[in-house]
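To keep things clear, I will list the structure first and then write my remarks on it.
Apart from one protein chain that is not included, each protein chain of the complex appears where it belongs.
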Amino acid sequence: MNITLHVWRQKDANDPGAMEVYTAKDVSADSSFLEMLDMVNEDLAQKGIDPIHFDHDCREGICGMCSLVINGVPHGPQAATTACQLHMRSFKDGDAIYIEPFRARAFPVLKDTIVDRTAFDRIMQAGGFISVNTGGAPDANAIPIPKTAADKAMDAAACIGCGACVAACKNGSAMLFVGAKVTQFANLPQGQSEKAARAKAMVAQMDLEGFGNCSNYSECEAVCPKEIKVEVIARMNREFLGATVKSSS
Amino acid sequence: MSSTPTTSPAQSPSSATFISASIGKKVLMAFSGIVALSFVVGHMLGNLQIFLGQERLNAYGESLQSLGAGLWVIRISLLLFFALHIWMGVKLKAENLKARPVRYKFNETVKASISSRTMIWSGTTILAFFVYHILHFTARTTDPRFLQLPLDMAGNYDIYSMIILGFENPVNAAVYIIAVGLLCTHISHGIYSMFQSLGLTSPSCNKTLHRFAHAVALILFLGFSAVPVGVITGALKLPKNPPSNNHLQSAQSLEPISIESGGES
Partner (left out) sequence: MSSITLDSKVPSGPLAEKWDKHRFDMKLVNPANKRKYTVIVVGSGLAGGAAAASLAELGYNVKCFCFQDSPRRAHSIAAQGGINAAKNYQNDGDSVFRLFYDTIKGGDFRSREANVYRLAQVSVNIIDQCVAQGVPFAREYGGLLDNRSFGGAQVSRTFYARGQTGQQLLLGAYSALSRQIGLGNVEMYPRTEMLDLVLIDGHAKGIVVRDLITGEISSHAGDAVALGTGGYGRVFYLSTNAMGCNVTAAYRAHKRGALFANPCYTQIHPTCIPVAGEHQSKLTLMSESLRNDGRVWAPKKKGDNRPANQIPEDERDYYLERKYPSFGNLAPRDISSRSAKEACDDGRGVGEFGRGVYLDFSDAINRLGKNLIKERYGNLFDMYERITAENPYEVPMRIYPASHYTMGGLWVDYNLMSNLPGLHVIGEANFSDHGANRLGASALMQGLADGYFVLPYTIADYLARVGAQNISTDRQEFKDAEQQAREKTQKLLSINGSRTAESFHRELGHIVWENCGMARNETGLKKALQMIPELREQFWRDLKVAGVENSLNQSLESAGRVADFMEFAELLCQDALHREESCGGHFREEYQTDEGEAVRNDDKFTYVAAWEHTGYGKTAELHKEKLEFENVKLATRSYK
């Protein structure tokens, strides 16, 4: 099939950037979306044009590196699927596809569709951990954890940190990402002692990074490739409120 | 292997930062929303007494009036909560716009409901309508007839007739119904949001909560619009009593009623 691509091109962080139009010819329906871009890039490189830059690594939907907004939707039209797992059979011959970077103040564009997501790392550094040093941990079975709690923790822990939630949110909010981590630890006995401090510290850092607030659009949930639910945001709110009440009493 | 002391996450910010915290603002939004919501519910229940007759409604109005200073306490605190709600709402909106400075060329929405995306606009419209509504029925500055209504049989201000006179004008009724509709979309997303902001949802009850929010909004909408619809359809009519058919003329001979003694509508 032949596809017309409208792609955001931006040389570097300071370049204003603009949409450019390219054509992808003879695309196999079996190729992945990123492989289609590989083909276009091979073509551009032949012509001496700097290829379209896009982040990617594992290409199997787990590293969270790929970060394209395809026709206005982070990771594209297929639910629960990262851009790298999206296949061209989701499109048809003659389609026009818009490819843009994740947009949020906290995710500045570095080049083309590549954005800087280190804000997520800084949120994690503020409190996304259980403070245990290596060694000295008690036997893994010393504290039984009910299966339901472990499952809930795992549901939240499935987050791949891609940032699609931020990109989809009309407020550029990172609540789904932060909520997922807070929820994971809040469900585990190991996470209890730092529960309050963690919620406050992570939220404070999140705000500092310039992410927006949650207006409960649920766009984040709709695009999350790992189907993290917005209830993790409620859980974070509860933890945050609890922490505030506790520290002021 | 643990020679460095265990450190816990960055020290919790003081509660002074609560308002500046994203979630803090949302919590205030939710609390003020609850207050506004309870006012709205109370108001609807009050309004619906119109169907129990003139006497009942006017007596209800009078009972509110009799609160005296208490009424002012309620009004002012309501006003403060509204102010808080608006202040936070505008602040949130401003921050949210800032957080997403560049828009997508290809704009798409996957899931967000229209009501969720228009909170600031439904809110602002409601606000504008409130001002008009208060001028209309509470301050009664928009319709000279209201100031000339005779007292009812029990000697109370005749809210009943005022409402009917107000809504006999189809434009008034339509504006009212539209505004109430917007209020209810605001509320349909607001109630769900409120639970979410306060951390009171869970995966198991999420669907139910959405349904509940929509149901409340719908009930409020029906409850509020019942009154103008009743008037327009003639289900609610001006009282035959006081005797004069041409009550307006008889009203003219009465002394104007001061605003302070006005009823709650």
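A and B are the chain letters, set down in written order, and residue numbers restart from 1 in every chain.
Criterion: a contact is a pair of C-beta atoms (placed from the backbone, for glycine too) under 8 Å apart; a residue touches a chain by one contact, two chains touch by 3 or more.
Source: prediction; values computed, not measured.
Enquirer: Considering the complete complex, identify which of A:M154, A:L208 or A:V245 is in touch with the unshown chain.
Expert: Of the candidates A:M154, A:L208 or A:V245, A:M154 is in touch with the missing chain.
Enquirer: With the missing chain put back, which residues of chain A would touch it? List them for me.
Expert: Within chain A, the residues that touch the unshown chain are 11-12, 28, 30-32, 34-36, 38-39, 42, 44-46, 48-51, 53, 55-65, 78, 81, 85, 87, 89, 110-111, 114, 116-118, 120-121, 124-135, 137-141, 143-147, 150-151, 153-154, 157-158, 160-161, 184-185, 188, 190-191.
Simple rule for what comes next: only the chains that are shown with their structure count from here on.
Enquirer: Averaged over CA atoms, how far is the centre of chain A from the centre of chain B? Could you give it in whole Å?
Expert: A distance of 38 Å separates the two centres.
Enquirer: Give every residue of chain B touching chain A within the complex, in rising order.
Expert: 1-2, 4, 6-15, 17-18, 20-27, 92, 95-96, 98-113, 116-117, 119, 189, 192-193, 195-203, 206
Enquirer: Mind listing the chain A positions that touch chain B in their complex?
Expert: Per the touch definition, chain A meets chain B at residues 6, 8, 19, 69, 71-73, 98, 100, 103-106, 126-127, 129, 131-136, 168-173, 175, 193-194, 196-198, 200-207, 210-219, 221-223, 229-231, 233-241, 243-244, 247-248.
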